[in-house]
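Showing just some of the chains, left in place.
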Amino acid sequence: MSPFSWPVRIYWEDTDAGGVVYYANYLRYLERARTEWLRAQGVDQSRLAAEHGVLFMVLAVNVEYKAPARLDDRLLVTCEAVPDGRTTVIFQQRIYKEGRTEEGSTAGAERELLIEATVRVVCLDGRTMRPRRIAEYLP
Amino acid sequence: MSPFSWPVRIYWEDTDAGGVVYYANYLRYLERARTEWLRAQGVDQSRLAAEHGVLFMVLAVNVEYKAPARLDDRLLVTCEAVPDGRTTVIFQQRIYKEGRTEEGSTAGAERELLIEATVRVVCLDGRTMRPRRIAEYLP
């Protein structure tokens, strides 16, 4: 089965004076994909925060930058969750650049791997900052 | 005819510790909608920059904040271009919050006006920073 994936378009706000996407901004796209993966599982983070005071907080990130993205690029961000104990989960994530084709279709176009990332996330009580059992909030 | 509009989803990256979207970030959404309006007209800014050295640069913004957006909100950003002389164009833009409904459908849901903005943009040569006739690049 192919992993969950989420499209991201690159705008001026994403780039820097080097002509490419600023290196910290890929972490934003990684988070958008995790959030949409959660939403696809039926998990609404704003409701989790409001009703249970529960947040997901990043403990560690490991990012390898293979090739840069540029203005107007269309990216695809993948997200796979790997169980990692009672209170944490590890996300294996990749960012690809979609090939450009004349009509905007991607048929036959190749994807280029830009980013490979591992993100370790803990589930915690936002008030006490104490870890919570993740299985209660992740189906 | 209804104006061009573009959807925006609010993620953690967009919010601040006040629990709402950080005030500068709405300008990002305004720009995304202008870029997508241009793309819908067949104008590719990365190609304009690479082939003609032409950029659109903001001369002035006027933003009224009516109500704040929050995490997970779905916004709709409109964009209408008003001619304004040989080298500049004025964009009338609005940002609405989509109503939430149980099934994710927006049927019958009301939109709330969050932002009303006017953005004056000049077309210029990125190397000399001299204005260029905008009609050459905008259909």
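Chains: A and B, in written order; residue numbering restarts at 1 for each.
The rule is short, and it goes like this: a residue touches a chain if its C-beta (ideal position, glycine included) is under 8 Å from a C-beta of that chain, and two chains touch if they have at least 3 such contacts.
Quantities reported herein were computed from a predicted structural model and do not represent experimental measurements.
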| item | value |
| --- | --- |
| Oligomeric state of the whole complex, in copies, if 2 are shown | 4 |
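One rule holds in what follows: only the chains that are shown with their structure count from here on.
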| item | value |
| --- | --- |
| Chain centre separation (chain A, chain B; CA means) in Å | 24 |
| Interface residues, chain A side, partner chain B - complex | 9, 11-13, 28, 31-32, 35, 44-46, 49, 70-72 |
